[in-house]
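What you see is the complex with one protein chain gone and the rest in place.
Chain nomenclature is as follows: A and B, assigned in order of appearance, with residue numbering initiated at 1 for each chain independently.
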Amino acid sequence: MPVDARTLTLQRPRNLKAALAMLAKEPTLTPIAGCTDVLVGLHFGTSDTRQFIDLWSLDELRGITSKPILRIGALTTYTEIIASPLVQKRVPMLVAAAREIGGAQIQNRGTLGGNIANASPAGDTLPVLAAAGALIVLRSASGERRVSFARFYTGYRTSVRQPDELITAIEIPAIDGRQWWRKVGTRRAQAISKIMMAGVRSPADHLRQGYGGQEAGRHSCKVRIAIGSVAPTVVLAEAAAAVLSQGGAIGDAQAALRKEIAPIDDLRSTGDYRQQVAANLLAAFWKDTE
Amino acid sequence: MGRAVGTSVRRKDGDAKVTGAAKYIDDLTFPGMLFGATIRATIPRGEIVNTHIDLSPDYIVADYRDIPGKNYVALLDPDQPCLAEREVRHVAEPVLLVAHADRRALFGIDEQVRFDYRELAPNYDPETSETCFKQIAIDKGDIERGFRDAEVVVDGEYRTSHQEQLYIETNGVIAVPGDGQITVYGSLQCPYYVHKALVVLTGFTPDRVRVIQTETGGGFGGKEEYPSMLACHAAILAIKTGKPVKMIYDRVEDLLATTKRHPAIVRHRTGLTRDGRITAMAVDVLMDGGAYATLSAVVLSRGVIHAAGPYRCDHIRIRGRAMMTHTPPNGAFRGFGAPQTQFAVEAHMDRVAEALGIDPVRLREVNALRPGDSTATGQKLGKDASALPVLREAVKRSGFRRKRREWKGTNRGIGLSLFFHGSGFTGAGEVKLASKASLELTRSGARILVASTEIGQGTTTMLAQIVADALELPFAAIEVQQPDTDVVPDSGPTVASRTCMIVGKLLERCARDMRRKLGALTPAQYFTRHGAFTVTKQYEPPAGLAWDDQRYSGDAYGSYAWGCNVVEIEVDPVTFEVTPTHVTAVAEIGKAIHPLMAEGQIQGGTAQGLGYALLEEVVMRDGRMANAQLTNYIIPTPMDAPPIEVAMLERPYAHGPYGAKGVGEMPIDGPAPAVINALRHCGFDIRLIPATPERLMRARR
Partner (left out) sequence: MLLTINGRQRRLTVPPMARLLDVLREDCGLTGTKEGCGEGECGACTVLVDGVAVDSCLVPVAHVEGCQVVTIEGAAAAKRSAKALQNAFVEHGGAQCGICTPGMIMAALPLKAGASRDEIKTALAGNLCRCTGYISIFNSVEAALSPAKKGPPSRVALRRASAHARRR
């Protein structure tokens, strides 16, 4: 049952500083951005927050820059990501993921920060950001910090973000090599993912110090793989990636992958299917990025 | 003559719909109007032993004791209470009604009411159910002999799931009380069904009950019987409070509580000669009716009559049962039982072809019903029996044989289905209905008075075309009265693909009479000299139609429409996702009164059929639909829609208006089996729909 809007409050800060001050005073406030998750929760009566703080007008949280690192403001919508030549060039897999989110109306309102903060295991940008080794910029009245994507989530729908912190931006280091994205949804649009995978395959000599920071020399290439909807949070398939990095067989990598994920049955798919398709996606990624 | 019929005139309801001016039920308000909500049972089976209500006095609560007349939803069997008294038979069964002046005050209202139950063990399996709503047997020839003549016997079991109609406008009504009378406005297909239910519920005389259809945002059968229930609820509250009461379901409630397509289990045993001639067909049809009878008996009836497919066979035995289970009642949905049984027979035919090692087209060519052949019920078919022409047209248009050859062993597949669909009510149904239609002279032309509803399929436009031509007047001179039981005669329900063929024909007769009466005068001249007059006609069965309801034999329908679908698909080897890439839909519908709208019916029905085949699944958990949101009940989006190439053939039916037969339902009979046969071509043995990627993964051969 929907929640009556008359029982809801909304604080409307004029700028980021004011927003952070409000949150410092009242950390129980729930931020709203494009509301494509928030209003669904209120419509179904599944969310019990009643006091909100509006980020939508905070232009400081918008925009895409690259000086030199690619920085995407938390309020950037999918439509803006798709249209951005910078993102197209540097993180095409993020553009691919954004194109497949919801439909036009959702892409026009849904934000990258909202997708991350909402922390659904089926959030489509999450595997991309994990594979890209992104950093999440968090800010509160007392300062700013950066958290590597791999360390952001702590469990099902929980993260290191403190209640008085906002996500202000996402920073994505330069990515060498090929990027790969595939979403398997319930249908072709307006679809929640059953499983999705992002992969990066970098040639060994072009290696940079990315997340994990492994020694590169001995490897034939460096591989990052992230999978969504197969565990309470996005999974970095490090063991499978290691097998492939070291020139191992795809079958061995698939076997390693199976041990890294624990998909379940739900309304939209089965654990069996997700297991099998995860392995298939891995092989497809490997073949496509050859 | 014939200026309107056969051309795609501008539809009458079009302009209001594209400008937002059209008024649907939720767009209307009445002074002093209250809003109503339904409190529903949360268990699948048991008894309510206690009710705890925690509401302030500004809420008005009604239960079954507030019903002035009888507490059942009058339709076929008087088994379904309008509000549960003690016994609960399914989750979401209505128990109490609450009204309030503030719509939002009703949000979360069910949390203020608690029932204590004595729970009983539910049964969700139609095979083990002890309650049978309806049993039907069809026997033709001597089945034993048919199997003795067979050189090969092929068995198979096929299953279909629930399907939700998913009109984009949810169910809704407004009941307006008067002095000892009640008027109900609503989104509905059958004003007189609602009228009948209200008369029983209120105990009012029929003239004190009035039902008016408002613009209706889709029905597909889902607004055939359910609005009677909802109208009764709103009427109870309106009578109790003395105020207009609006009840609009939100999507979740609509999905949880309203009817779905009957799931079915169909078993085939078919005897054939080695060269592919069918000698015997034994079919067993089991349908899951859900908790109350609703329309199960007639859904089953249409299902079994179509169960042998459009095939000639001298020895046929069909058995059908509709069983009770403790899930929300299933009911009418476009196709009405035939999609389930024709899915089975068409999926089976491809397995038969495989078993015999012959081409699926050849198998169908050998056995397709031809003019002069007789159906399972022994109905002798006329010249418009078009199974072969539609088959040949579809095979040729789609390049079926070449693609079949070239794609073998790849991840592309092509499959076909051949099907038919009886137009109008089954057997003596139309005679019993005795529908009436009227035509009233106006100053500028004529006004159509029928209870047949416009629900998107184009009723008003199509009927006006027929009348315009028969009256020899321009299309624009014909008005159509919004269905209102105070004004229009009972032309029967808007179901069963009967509106064009049956009601259209009645109006054609009215118009011809009116034409004769006008003589040399124009409507304006006649009107000025003599005033208005009305012509009313009642259904008369075409001579020679005979039906035996005891033996279930004879002329099941006045006529049949015929269809053949070819579906081309691609299976993703990585994800097992199936993409329909092209559909060829050939339909023989007698006469396309409005080609564009007829094509729209075929495309829309085909898309719904593709959803049925591949995407749409009602996940039932403990008798409750667990995926009752649009995000989890998956219908096709624009991105999922393949090109659908439509070809319409015309073999006029002598007793239809300008030769027309029904078109609305048939398009949903064919897509599912054609998809499944295309999957078989790709190496997937599927006998249960929807063929989700999860099922495909397990069905690899």
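Everything below uses one rule, namely that contacts are C-beta pairs under 8 Å (C-beta built on N, C-alpha and C of every residue); 3 or more make two chains touch, one makes a residue touch a chain.
Computed from a prediction, not measured in an experiment: that's the story for all the values here.
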item: Touch with the omitted chain, as defined above, among A:R71, A:R109 or A:R201; value: A:R109
item: Contacting the left-out chain in the complete assembly, out of B:G600, B:G623 or B:P693; value: B:G600
item: Among B:V88, B:A437, B:I455 or B:L518, the residue in touch with the chain that has been omitted; value: B:I455
item: Per the touch definition above, residue among B:M648, B:A672 or B:L696 touching the missing chain; value: B:M648
item: Chain not shown, touching residues in chain B; value: 6-8, 10-11, 13-24, 26-27, 165-170, 215-220, 250-251, 455-458, 592, 595-597, 599-600, 603-608, 629-631, 635-639, 641, 643-644, 646-650
item: Positions on chain A contacted by the hidden chain, ascending; value: 2, 5-6, 8-10, 12, 32, 34-36, 39-40, 42-44, 52, 54, 56, 79, 102-106, 108-109, 188-190
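The definition used in the following text is that only the chains that are shown with their structure count from here on.
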item: Gap in Å, rounded to a whole number, between the CA centres of chain B and chain A; value: 44
item: Chain B to chain A touching residues, read off their complex; value: 104-105, 107-111, 250, 252, 573-577, 615, 619, 626-627, 629, 631-632, 634, 636-640, 693-694, 697-698
item: Chain A residues within the chain B interface of the complex; value: 1-6, 44-45, 103, 182, 184, 186-192, 267-270, 272-273, 276-277, 280-281, 283-284
